[in-house]
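Below is one structure, written out as structure tokens; comments come after it.
Up next is subunit A:
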Amino acid sequence: MESIARLLQLIPKYSELPEFLRALIPVVVSCVVVFALLALAVLFLVWMERKVSAHIQDRLGPMYVGGWHGWAQTLADALKLLLKEDIVPASVDRTLFKMAPFIVFLGAFAAYVVLPFGATSFVADLNIGILYIVAVGSLSVIGIIMAGWASNNKYSLYGGMRAAAQIISYEIPSAMAIMTVIIPVGSLSMVDIVNAQKGGIQNWFILRNPFTFLGFIVYFIASLAEVNRTPFDIPEAESELVAGYHTEYSGMRFAFFFLAEYANMFLVAGVATTLFLGGWTQVIPGSFIAPQLLPGPIVFFLKALLIIFVQMWLRWSLPRLRVDQLMYLSWKVLLPISFVLVLGVGCLAVYW
Partner candidate 1 sequence: MEVDYSGDVMTLNMGPQHPSTHGVLRLELKTDGEIVADAIPHIGYLHRCFEKLAENIDYPGIIPFTDRMDYCAAMNMELGYVLAVEKLMGIQINNRVRCIRIIMAELNRIASHLIAAGTYGNDIGSFTPFLWCFRDRETILDLFEETCGARLLYNYNWIGGLMYDVKPGFEKKVIDFIDYFEPQVGNLNKLLSDNYIFVKRTAAVGILSPEVAINYGVTGPNLRGSGVKFDVRKDEPYLGYEEFDFDVPVGKGDYGPVGSCWDRYIVRIREVKESCKIIRQAVAKLTPGDVHESIPKRVKPPVGEVYMRTEAPRGELGYYIVSEGGVKPHRLKVKSPCFTVMSAFREVSRGSMIADVIAILGSFDIVLGEIDR
Partner candidate 2 sequence: MNPQEIAALLTEKFGSQILESKLDAMNPWSAVEPSAILAICQFIHSDERLKMDHLELLGGVDYKDRIEVVYVVYSMKFRHRYTLKCRLTRETPKVQTVESVWAVANWHEREAFDMFGIVFDGHSDLRRILCPDDWEGYPLRKDYKFPKTYRDMPV
């Protein structure tokens, strides 16, 4: 946000604007920028998912729209969804039904505020950054339950209930895994966490010690479950619950759920990148071995894309778990492991 404010200073007569406008405009502008980036990222991710799945399945995926490997296919699909009739079934709870997709999306979107894309490219550096992400990120549960309840459809209800149970359960191991990073850094600020990992790949938390490495694995699995990706996609398991909580949605509102899903995917990948893969920092420290070839935000995106690719790769090679197995994994496997990790990291911090 600071950089955007500085850029806005360049506009002639900007400083003559009233005080509240000068406070508001950078906020709005940065929101728009983040939203645009997010939409672009989502479009790209959807395209990427189609391509990854297609090639794993010996197909080609979309090939026509846009020319090169169908790059504009998702754009066309998004436009189609926006142009579609907004169907609200007769017996739904209208207010909740209309609100739910936006709340789900809000949860994903709001968390981007503290995600540091580069050394200076972030909206805000809150001192409780990671806590804020965990808190705001769970907002989407409310939206999902709202969608499930308001749809007045039994499949949606099942989807909503499953999602609630699942996301809330997996919040705990994921928060524990985040703690394995917070303890050595000693700060909740995302920027501080990245700065603690400066100086090349050996300083990243994923390679710092076995506890943080396992922490990364636990966080990765838990985050998969939090964003409802296979093998943990039981809330929208299409072979059981048709489409789960968004069964009754169509057109624009469905697009928002879709957007939120991929935005969430990018969010957890971004958080994992920030916490464990050194955020925007280079793989090899530039100053003395190699020049800084790529700007920070691009490095960040590449790292996040790598994680997202693994997510997709997993999705297209594994079957889905059952509800009880999912809960078993969360409460009996991930939770004890994450406790041990926190303990271990704590010991390291105290006695090393």
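How were these picked? Simply put, all candidates are chains of the complex that A comes from, given by their letters.
Annotations for the structure displayed:
Definition applied: a residue touches a chain if its C-beta (ideal position, glycine included) is under 8 Å from a C-beta of that chain, and two chains touch if they have at least 3 such contacts; residues count from 1.
Remember, it's a predicted structure, so these values are computed and weren't measured experimentally.
Candidates 1 or 2 all belong to this complex, yet only 1 touches subunit A.
Residue ranges of subunit A in contact with candidate 1, taken from their complex: 53, 56-59, 154-155, 158, 230-231, 233-234, 237-242, 316-325.
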